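First comes the structure, then the notes that go with it.
Left out: one protein chain. Kept in place: all the others.
Order as written gives the chain letters A and B; numbering starts at 1 within each chain.
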Amino acid sequence: MTTTPDAPAAAPPVLSVRNLVKHFPVRSRGLVRRQVGVVHAVCGVSFDLAERETLGLVGESGSGKSTTARALLNLQPATSGEVFYRGRELTRLSRGEMRALRRDLQIVFQDPYASLDPRLPVNEIVAEPLRIHGLYGDEGRTVVRDLLRTVGLKPEHGNRYPHEFSGGQRQRIGIARALALRPKVLVLDEPVSALDVSIQAGVLNLLDELQDELGLSYLFVSHDLSVVRHIADRIAVMYLGRIVETGTAEQLFASAAHPYTQALISAIPLPDPRKERARERITVVGDMPSPVNPPSGCRFRTRCPKFADELTEAERQVCVDDNPALVDRGQGHPAACHYAESRTLL
Amino acid sequence: MTPAGTGAEDVLGAGSMNGSAPPDGTVLEVEGLTVGFPSDEGLVRAVRGVSYTLRGGEVLGIVGESGSGKSVTSLAVMGLLPGNAQVTGSVRFRGQELVGASDATMTKIRGRRVAMIFQDPMTSLNPVYTVGFQIAETLLAHHDMTKAAALDRAAELLDTVRIPNARARLDSYPHELSGGMRQRVVIAIAMANDPDVIIADEPTTALDVTVQAQIMDALDVARRATGAAMVLITHDLGVIAGQADRVMVMYAGKPVESGTAEDIFYTPRMPYTLGLLGSLPRLDRASARLTPIPGAPPSVVNMPPGCPFSPRCPIAQPVCDETEPELTPTTSAEHTAACHFSAELAGREAHELFETTVSDADALAEFVRETEDQSS
Partner (left out) sequence: MFRRFLQHRLAVVSLCVLIALVLLAYVGSALWQYDFGEITPDNSQPPSLAHPFGTDSVGKDQFAQVLRGTQISLQIAVLVALFSTLIGTVWGSVAGYFGGLTDTILMRISDLVLTLPLLAVAAMLAQNFGGSWWLISLVIAGLYWAYVSRVSRGVVLSLREKEFIEAAKALGASDLRIIFRHLVPNALGSIIVNATILVAIAILLETSLSYLGFGVRPPDTSLGILVSEAQTALTTRPWLFYFPGLFIIVIALTINFIGDGLRDALDPQQTRVRQ
């Protein structure tokens, strides 16, 4: 495998997602269970992931991040859209065909308590992927020991059960399991959200080190913009099933163009009393609307401060009628707002 | 707006003012508070000696990782611990001792003078009554007013915490509201009786950041409207930085550092605080390596002697395993830290003390080699 660390963008992406859509039917209660509506969980998401790159997918809970992650790994069938891994389309693969590709595409889950089988000792948990793919063999035991050491766990503890470990250690077990198949792409669904900060930092550093050494690509899903800024090269901001802004981490933080990104950046308190108290803020009102009845046009318009305070009646009508495309409107990176305008908020 | 301090006598009665009068402006004094829970493994020493004073109108931030005893401390103050809890020490509200106080006394103080806001709004809301009914009930419990007046006031309160269409919302049931709305209702209930102290335990932890910002605003409004002092408990150092006048950092059931927000964030004098700050990914700058704190907090059952942080501490010396350090003044009399070597932290950065590499370099290199072998 050749790597070109200095020009990752020039190489073809490892993973490409095009117009990914995932709808969940809402059924009535009772015996017949008619379909009475649709959860528009993910509505036309597209992005690329380059080799050795970390793409941060960030947004509030319910914005469709996990659904995107699961659909692109074929854990839940996508409603429509395409996912290409090294040129191969994944969404139409059979389970058997997908199985072989699972060695390259792995996932780490959010909840370190729920994502490990409580009835298996850690050695077995980490060996599970090897066994499934017939790779355990004679050296299986050694491989598992090495994996545990790699993620900073003591191999002697391999006979223990998950509940005997702390949250941070469990998340490392989850990472070891995902690494066992030596994947190329790791999807990380809120891998540190359940951890205390001092523990979370350890897991983030570990991910950094693994990426450097193993040349992995990460799709890092998180609701925490600070974590994403720390770990990601590029960031995609999601709102109600759509990506509303993408760019490199520097672009996004230096000149956020979408009102939602701006609000998100504003809302995160800085651990620095003087800066925090002197900040300019863009605040939003209300909660994210239900994805069962998303607003027409721009989905953010019901909470958009620009829509509410700055636009004329005619301009607003555009937000109500037209879904803003995710394109560069002169800010240097794409944002899905008809009236995108860069702001520096930090 | 009621200036802090009026009305103490009419509620508590003259006779209840036992002990020494509080220092000027102090509303809440906690001294040597300990809480233990008997368990099969031994006594769970959830709180091992917490002392603080809360002055009228100020915000005291209590920060610490989960399990450090933040919630138990505030439940002890409110007298809301389960029956098996063993509480010692003293909690004085405007000079009146609350530890061991009668139920009648506690009922008068709880809700009326000291209000509590929990992480999960549904702990304080009753799912079968409308929001309006619940706020009115709180008002009527402590005030002589008509039902209609109480409902009017309830609508006003909802409006204060920025609930749109407050009037119409009175008839909503809690389950019809979003998490953020519910937490606002809880804040409205908390401020209904014009309390002197609001204790908010992780009020925004379950919420999204944009909603968190709204709730922090609502809390601010509530605090200004009532003039209440606030104890704000959170694990989010950012929230503390924005809100707290003074900060207490807790670890393993004890405060390990205390001072103004500036003291804590700019000149920490306890390795734990330093590590905690260094482990935060920052939104405001592209950060270098984070400094995770190795290991995990100790179990508070059968704790060994010495400093509870010592097994994780980069500057620990043998003495740390023998004597538990007390909070002692550092950069100022108000800025205290519980560390034998706090002076050594002056001018040091987290990454100078804490290891940033977490993987086993040899194992990782080995793994890389094997991976390359396999793919070739």
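In this text, contacts are C-beta pairs under 8 Å (C-beta built on N, C-alpha and C of every residue); 3 or more make two chains touch, one makes a residue touch a chain.
Remember, it's a predicted structure, so these values are computed and weren't measured experimentally.
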| item | value |
| --- | --- |
| Among the chains presented, those that the missing one touches | A |
| Which of A:Val17, A:Ala50, A:Leu116 or A:Ile265 contacts the chain that the document leaves out | A:Leu116 |
| Residue of A:Ala11, A:Val38 or A:Leu181 touching the missing chain in the full complex | A:Leu181 |
| Listed residues A:Leu20, A:Cys43, A:Val58 or A:Leu73, member touching the removed chain | A:Leu73 |
| Sites on chain A contacted by the missing partner chain, in the whole complex | 70, 73, 75, 98-100, 102-103, 106-107, 109-111, 114-119, 121, 128-129, 132-133, 161, 163, 174, 177, 181 |
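Note that in this section only the chains that are shown with their structure count from here on.
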| item | value |
| --- | --- |
| Chain B-touching residues of chain A, taken from the complex the two chains share | 1, 60-61, 143, 146-147, 149-152, 166, 168-169, 179, 182, 196-206, 208-210, 213-214, 223-227, 229-231, 249-250, 253, 263-277, 281, 283-288, 303, 346 |
| Chain B to chain A touching residues, read off their complex | 65-66, 162, 164, 178-181, 208-214, 216-217, 235-242, 261-262, 265-266, 275-284, 286-287, 289-294, 296, 356-360, 362-368, 370-372, 374-375 |
